[in-house]
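Dropping a structure here in structure tokens format, bear with me for questions.
Heads up, one of the protein chains got dropped from this complex, but the rest are sitting where they should.
When the chains are written out, they are named A and B in that same order, and each has its own residue count from 1.
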Amino acid sequence: MIGYFVIAAIAAYGAWHCARLWRRGKLRESVVLGLVSSVVAAYLLPGVRHLPTAESIHAWLYRPLSDYVIEWLNVSTEVNVP
Amino acid sequence: MSRFRRFAALGLLTCMLVGCSPDIREISDIALVMLTAIDYDEQKRDYVFTINCIDASTNDAQNSAKKLEWIASASGKTILEAARNLRSRAGKILVWQHDKFFLIGEGAARNSLYEVVDFLSRNRDIRLSGYLVVSQGTASDLMRIKSETGDLISNETVGRIKNEQLWGKSLSLTIKDVADYYGNPYRGFVTGKLSRSMPVAGDREVLFLSGGSVIHQGKLAGWLPGKDVLAIHLIIKKKYWRELEFPQTVPFRSAKISLLMRVANRSVRMRQTDGQPVFDVRIGLTGTVLTIDKQVNLANPDTLRELELAAGRFIEGELKASLNRFQQQLKIDVVGFSDIARKYHPQAWKRMEKTWSTAIYPTVPVRVHVDVSIPAIGMSKVLGGD
């Protein structure tokens, strides 16, 4: 429900400002704004599940390094509660 | 101005979104749970969840009789299921945010205390500053005993807990302290014990909050008499002894003198003698003389000083006897000597921790020293004059 509301709002906003920027000759801004609005709408569509997030990208990039550091230091990140 | 109008419109829209939350509660729709009792039926392997609640909308503080007090029980395979099954009878939404008292039945305390403590510490409704007490027998039966004064049972119960600091022979821990001590394998702890009994010249049974329930290794291990609980009360955390006043009758010459004692300071330290731990307990008490059963002239400074020394020695003996019982009979570190060793002597603790419960604690020397000063002897010097 919230997703639909936001998609509608961003679509309307994106369309309005894209047209406005295009009319003022700011083509680059218009294209980027259109792209950002489309990406936002794609993220919020209910059926879409596996889009990359900052979390997933960072995990993909840095998990091997993180595992190596943890193994090298031989630490456990579990909190020891007796 | 247009920016302000835009912001105002946005703010208005945002305020309307508040209605989207299902957490909104009208005051007329809620019932405040004031007491909770949890029992465990070993035969059926069911939890019995009993609540005492009042209607939140009848908030006349002067006339508590007008408040609708309602006691109901429900059972379930888990505590949460039992609590939720209560909704089949509840006419309002139950909220636990004002519940200061949780009574655990003896069966639940002996068999499934882990789930109880986990439920109480994990639930966001339940405040960690609430008190947890174990009942002798079934908690739901005790919950149904009518109050002596005609007040709400919840008010009377919370009043009993507040009164603990006026006599000292009962000690109810907060849920926070119970959850903190619960997982510690090296120590046990003592919390309140609620029981029922016929009072002197009474016509029906009433509730007593007296003595203590010993919890060790996640289960109820036994009960403690009041004088042993007083010993723990004196040594445990400052927030419990800070306001404590307790009566103490001291034999002095051939008389018996009753003093009202307060704790001025307390320290528990560990030292090492030839590599072996020794605990020193030092307590400073101040006393007021309240009654004497024979003529003793306390206005004489030498006599008063003698009384102070006698009181100190007597209370030392009482404390020492209690601590000996904890070590030799109970064999449970209910006072928390292991915490002191672990915090302040970590290297020594590493050597001790494996055999602490079985070998070290039952035999560790504990030196008790009590200093008593009596700055007040009451409104009379001696009956009949000097």
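Throughout what follows, a residue touches a chain if its C-beta (ideal position, glycine included) is under 8 Å from a C-beta of that chain, and two chains touch if they have at least 3 such contacts.
One rule holds in what follows: contacts and distances are computed from a predicted model.
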item: Complex member absent from the view - protein name from UniProt, among "Carbon-monoxide dehydrogenase medium subunit", "Endospore germination permease", "Acyl-CoA desaturase" or "ABC transporter ATP-binding protein"; value: "Endospore germination permease"
item: Residue of B:84, B:110, B:144 or B:176 touching the missing chain in the full complex; value: B:176
item: Selected from B:44, B:77, B:146 or B:162 as touching the chain missing from the view; value: B:162
item: Residue among B:84, B:110, B:127 or B:256 touching the omitted chain; value: B:127
item: Residue ranges of subunit B at the interface with the undisplayed chain; value: 7, 10, 14, 17, 20-23, 121, 124, 127-129, 158, 162, 174, 176-177, 179-184, 237-239, 339, 342-344, 346
item: Where the missing chain touches subunit A, by residue; value: 2-3, 6, 9-10, 13-14, 17, 20-21, 24, 26, 28-29, 32-33, 36-37, 39-40, 43-44, 51, 53-59, 61-63, 65-67, 69-70, 73-75, 77, 79-82
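As a working rule, only the chains that are shown with their structure count from here on.
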item: Mean-CA-position distance for subunit B and subunit A (Å); value: 51
